[in-house]
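Here we show just some of the chains, and they stay where they sit in the whole.
Which chain is which? They are A and B, in the order written, and residues in each are numbered from 1.
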């Protein structure tokens, strides 16, 4: 499969986020498998937190998808900004991490909970889950009450992740939890251990779907 | 990742089916990635076509999952027989190909169509899709009118696959098609080319989900 490539685009301009994302994707880089490259959208905002942030990156992402060469693309922001316009500019598959995170949760548990960053993201996520047609299996969504950049504060983030994770699993009945921000990735394993239920990093879920799509199109014999 | 293993279990006892399945999974076997082994359920029926066939393999599959060592399991029959009992006997993730085929379709198109083997499978599939909570995006399901073993008849199978594929996409409005039987795998690429829309092989979809789950749990460092 030399030359096959999955391109993961971080819609925000924070190269640290891209680096940390890339690190979490390290296990997906297999000898003989497609390259998994991560790209920062240099013209994006520092974080995608509002609807304006979402709209500001859609055409930038379409531009990147249209100009980069890859066998599958991943839009690595939990708002799946520009997903449909990116699909319009390429014949290769384009995956959104929210979409893939939720779908992988459906394959691993019965009812899922979502951990959002801020309360104000929840209506945006709810209408997106209705659009996807998956609300019949939503146990609940709750927010950390943190801005994206505050995820760097480990202690505060961890405390809230555990509190909200427990609220979703113990009170709302979720048997699986989806991290509602690419930036929460590095807390995944620890949270999974504490909650004793699968916790899904949506970026990994999307790269997994992309990997599947790329491998499916490969020639059947080596 | 030496030693990691995905075990794909063919619930029926037809070793030819297992061999052909294994061939379609060849691209998923990557150096450095988990092994993708295929196992025939020797005690199963020659094909899983009726509810009785489904029920006859559930405990056999649980037995195999319980006794085999793997990091993820795939039940490779579009009825997802015994999926929930298999999940009860292991702490590793177990994937059903129907479930994964449908979920991957949701990540690739807006409304999916399903190609069944026989008309009588359709109510079984419909109630399963309701159970999964995905009927809001179902365009339709239609049957080839063939028994599983008749898939060996290339000309007849191909003719019906194209007819039913066109019915689903042109009449029912599907923009993506899921193959409703593991045995249809080898027609996937050709059908995709003719229909000019993605066609999903559910076994590949499930192995992709399994690969993602296994890689996600791998150590994060280079």
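Keep this in mind: a contact is a pair of C-beta atoms (placed from the backbone, for glycine too) under 8 Å apart; a residue touches a chain by one contact, two chains touch by 3 or more.
Keep in mind that what you see is a predicted model, and the values were worked out from it rather than measured.
Colleague: Quick one: how many copies does the complete complex have, if 2 are shown in place?
Modeller: 6
Heads up, the rule we're going with is that only the chains that are shown with their structure count from here on.
Colleague: Just the number, please: Cα centre separation of chain A and chain B in whole Å.
Modeller: Chain centroid spacing, chain A to chain B, equals 25 Å.
Colleague: Quick check: in the complex, which residue numbers of chain B touch chain A?
Modeller: 1, 23-24, 26-28, 30-33, 93, 95, 99-100, 103-104, 106-108, 132-134, 136-137, 188-189, 198, 201, 204-205, 207-209, 211-213, 215-222
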